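Not every chain is included here, but those present sit where they belong.
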Amino acid sequence: MSETVKKFFYVNRKAPYGTIFAQEALEVVLIGAAFDQDVSLGFLDDGVYQLVKGQDTKDLGVKNFSPTFRALGDYDVTKLFVEKESLDERGLSADDLDEIMYEDEDDDWAEKPSIRIVSRAEMADIMADQDVVLSF
Amino acid sequence: MSTLHTVNKSPFSTQSLLSCLNHAKDGDTILMIEDGVYGAAKGTGLGDALAARGGAVSLCVLASDMEARGLEASRLIDGVTPVDYAGFVEMVVNNDRTQSWL
Amino acid sequence: MKIGVVVSAGPYTHESSDTAYNFVKAAIAAGHEVPRVFFYHDGVNVGTRLSVPPQDDRNIQVNWSALAKEHGTDLVICIAAAQRRGLLDENEAQRQGKDADNIAEGFRISGLGQLIEMGIQTDRLVTFGE
């Protein structure tokens, strides 16, 4: 691997299942985790729907990939930024989202939430602080 | 003479549901499928526009697409009916034509 | 009742071909006839036999081929749309000087006239697309 550590940002703006972009974005995140870069995920616009709890695809006949988000902590992917305005516009709140936790190795492995609700202005600041932006 | 309209896009990312609402006539049915099911959730500005047509136009949503997305029946706009694929087929048969708002 | 179906989005990428498949199964189960499904735009890619989805995922092409076998549904892939996108049967491959073909069992390649004919000969037509 390379010595450089870059800030990688995954932009998730699409709902799950209607199109494959959310699922294939997650596949990139999982592979990318092995490269020891500084990884963040942004969920805005319809992307916030990816994290809604209670997804059940049994009747639809496609794979439910939402549990994979809960495994991201094991891959040291612990920064999931969710835009508050995007939730509001869709009648959603933080309580409607899956609980996604990670163990903080710098804080005696304390369990902490990976999801951080941020304002639109904060999301814009986060985006403006990245080296590589991958859009889905 | 009536039309079944299907909408398969999120109303928060495209104009399909809005355009469908603008063209549906009294007595028609609108079925929200795939990402279109998000249009059936209450508590949004769009929900009000949809609810306003709820008397004149039948509003339905495909249950398996709701469940996949974690959209519970309790969150639906009043008057929106979840249907299964058998219900979808019935609606196609009982309306004179089907128009997909892609 | 006779119901015609159009699939106009690519497999896996868009949910449309899944929705269409579930719809057709339900229509047949309800006693209706689905004489033909017409694949247009990226929908033609549903008919490739070279796709290998993950083991824990559905196989869209295999599902459609099985449906065609069981119920005699005519699965027609539009030739013009297919040529652009690289979906060929043996005849087309030969005619175009290509060294391989990729169409799956139960699908056939034909012209857009088959779509219009389906519109004329069925009582209802439903489009599933992008």
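The chains carry the letters A, B and C, assigned in the order they are written, with residues numbered from 1 in each.
In the analysis below, a contact is a pair of C-beta atoms (placed from the backbone, for glycine too) under 8 Å apart; a residue touches a chain by one contact, two chains touch by 3 or more.
Computed from a prediction, not measured in an experiment: that's the story for all the values here.
Counting every protein chain in the full complex of this file gives the formula A x2, B x2, C x2.
Basically, only the chains that are shown with their structure count from here on.
Per-chain CA centroids place chain B at a distance of 26 Å from chain C. Separating the CA-averaged centres of chain A and chain C is a span of 35 Å. Our note on geometry: chain A versus chain B, Cα centroid distance of 29 Å, whole angstroms. Within chain A, the positions touching two or more other chains are listed as 17-19, 60, 62.
For chain C, the set of residues touching two or more other chains reads 15, 22.
Here chain B touches chain C in the complex through residues 6, 8, 33-35, 64-65, 84-86, 88-90, 92-93, 97-98, 100, 102, going by the rule given at the top.
Interface residues of chain B, counted against chain A in their complex, comprise 8-10, 12-13, 34-36, 38, 41-45, 47, 63-65, 67-72, 75. Contact residues on chain C toward chain A in their complex (touch as defined above): 12-15, 18, 22, 54, 56-58.
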